[in-house]
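Only a single protein chain was left out; the remaining protein chains are all shown in position.
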Amino acid sequence: MQMLSEFLAMGGYGSFIWAAYGTAAIVLLGLLYLSLRELRATGAEIAALEANSPRRRRMDDEDGDEIK
Amino acid sequence: MIQKYANPARFNRLAATLLPWFAWPAAILIFAGLYFALFNSPPDYQQGESVRIMYVHVPSAWMALFVYTCMAISCAVGLIWKHPLAHIAAQAAAPIGACFTFVCLMTGSLWGKPIWGTWWVWDARLTSVLILFFLYLGFLALQNAFDDPARGERSAAILALVGLINVPIIHYSVVWWNTLHQPASVIKMAGPAIHSSMLLPLFLMAIGFKLYFLTLLLLRMKALMMARRARGMSMAQLHHQAAE
Partner (left out) sequence: MTRKQRRMNFVMLGLATLGTAAALVLTALEDKIVFFYSPTDLVTKTTIPKNQQFRVGGLVKEGTWKKPENGLTHNFTVTDLRHDIAISYKGIIPDIFREGQGVVVLGKVQANGIFRADEVLAKHDEKYMPPEVAAALKKSGKWEGGKARAE
């Protein structure tokens, strides 16, 4: 227990060190979360659009259109 | 040769192959880096335990510069060769670079307070990194400032290239001017001025961050390409409806 609190105190710099690592974790993992959410949302949007136009050829195949 | 990866399907397949090769090593290296950074590295003779902030601060600073350089090169390729993937890559990289720059500024501030005695000073190094952060934000804002996405893309690309001049300024700011920030410890002519027991966590984190960037870049590029496709599809549908 004492070892843990000593570790957390980091020689008196604990609040600065943990705030630094915490900020880094929140920002960098937050960006991952947002990127994955965006990916899922656009995936869902495309699925909805495809469902909307059954006549349109699926573009996932080999010779899909080049994007402009 | 590269042109064929502008095909979304091909890009998706390449991304799917590469992703696990980036994501898993990134996670492993960062966890190993964190272990050494927090548990298994010595305190500094001057700064004590506070030196542990270095292991997130310095890799973030390197990434801030690295991502910006990649982004600017990508923009140049986009402007000159009109390669569609180039602009997408730049667009995908900008928020990642902005996040790394933000982390660099925040951790630097949290390090500066106990060691220097201040959260912030307007010296050449700190100010030029703050400008880098605003360049990222400006790039993101400019991109969406036009109705025509191609115009936004072009304007943002020009801004990115103009801002590239800031990258050497940041690096040499501590050499050219008197600054509160100390000179470079690792990337210098005489070899690193950091003890090897401290270089290990630093390099683990630095490589981990680089792979994490590549992971995020692929994910974000994929999302951007899908968003473009969705935009194209809904335009086509609107067109179709109007024709009927």
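We just call them A and B in the order they show up, numbering each chain from 1.
Assume contacts are C-beta pairs under 8 Å (C-beta built on N, C-alpha and C of every residue); 3 or more make two chains touch, one makes a residue touch a chain.
What you see is a predicted model; the values in this text were computed from it and never measured.
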Partners of the unshown chain among those that are drawn: B
Per the touch definition above, residue among B:V51, B:L105 or B:M205 touching the missing chain: B:V51
Candidate in contact with the missing chain, chosen from B:L14, B:L180, B:I207 or B:A227: B:L180
Chain not shown: contacting residue from B:N40, B:T69, B:N144 or B:S197: B:S197
Interface with the unshown chain - residue positions in subunit B: 42-48, 51, 54, 76, 79-81, 114-118, 121-124, 161-162, 164-165, 169, 176-180, 182-185, 188, 193-195, 197-198
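Simple rule for what comes next: only the chains that are shown with their structure count from here on.
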Length of the line joining the C-alpha centres of subunit A and subunit B, rounded to whole Å: 15
Contact set on subunit B toward subunit A in their complex: 6-9, 12, 34, 38, 43, 48-50, 52-53, 56-57, 60, 84, 95-96, 99-100, 102-103, 106-107, 110-111, 113-114, 212, 215-216, 219-220, 222-223, 225-230, 232-234, 236-237, 240
Subunit A to subunit B touching residues, read off their complex: 10-13, 16-17, 19-21, 23-24, 27-28, 31-32, 35-36, 38-39, 42-43, 45-46, 49-50, 52-53, 56, 59-64, 66-68
